[in-house]
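Omission of a single protein chain aside, the complex is shown with its protein chains in their original locations.
Presenting chain A:
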Amino acid sequence: MSVDQATVRRIAHLARIAVTDEEVPHLQGELNAILAFVEQLAEVDVTGVEPMTSVTPMMMKKRQDEVTDGGYAEIIVGNAPLTEDHYFVVPKVVE
């Protein structure tokens, strides 16, 4: 499978990465090189094989659903580009 320029733009939008017109042909070439490389996986017979979902066999640990941490909003928002009264501030979302 290979991608055309329209698909490159669509993927970029899905990934929320702005691309310029000049970048599109380069990205198309690079993405197609990677897709051509992974193409060989099609020759493997995977009938009846379960996809890996856990790297090492282990039971997921569980704990009581209770608050164990927190109470430091100052630190949480400390690295945010724009905040107000411990809220993250973003451009207007709803008109």
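Here, a residue touches a chain if its C-beta (ideal position, glycine included) is under 8 Å from a C-beta of that chain, and two chains touch if they have at least 3 such contacts; residues count from 1.
We adopt the following convention: contacts and distances are computed from a predicted model.
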Among "Glutamyl-tRNA(Gln) amidotransferase subunit A", "Cytochrome b", "Carbon-monoxide dehydrogenase small subunit" or "ABC transporter ATP-binding protein", UniProt-listed name of the chain not shown: "Glutamyl-tRNA(Gln) amidotransferase subunit A"
Residues of chain A in contact with the chain not shown: 1, 3, 7-8, 11-19, 27, 29-31, 33-35, 37-42, 44, 46, 49-53, 55-56, 58, 60-61, 63, 72, 75-82, 88, 90-93
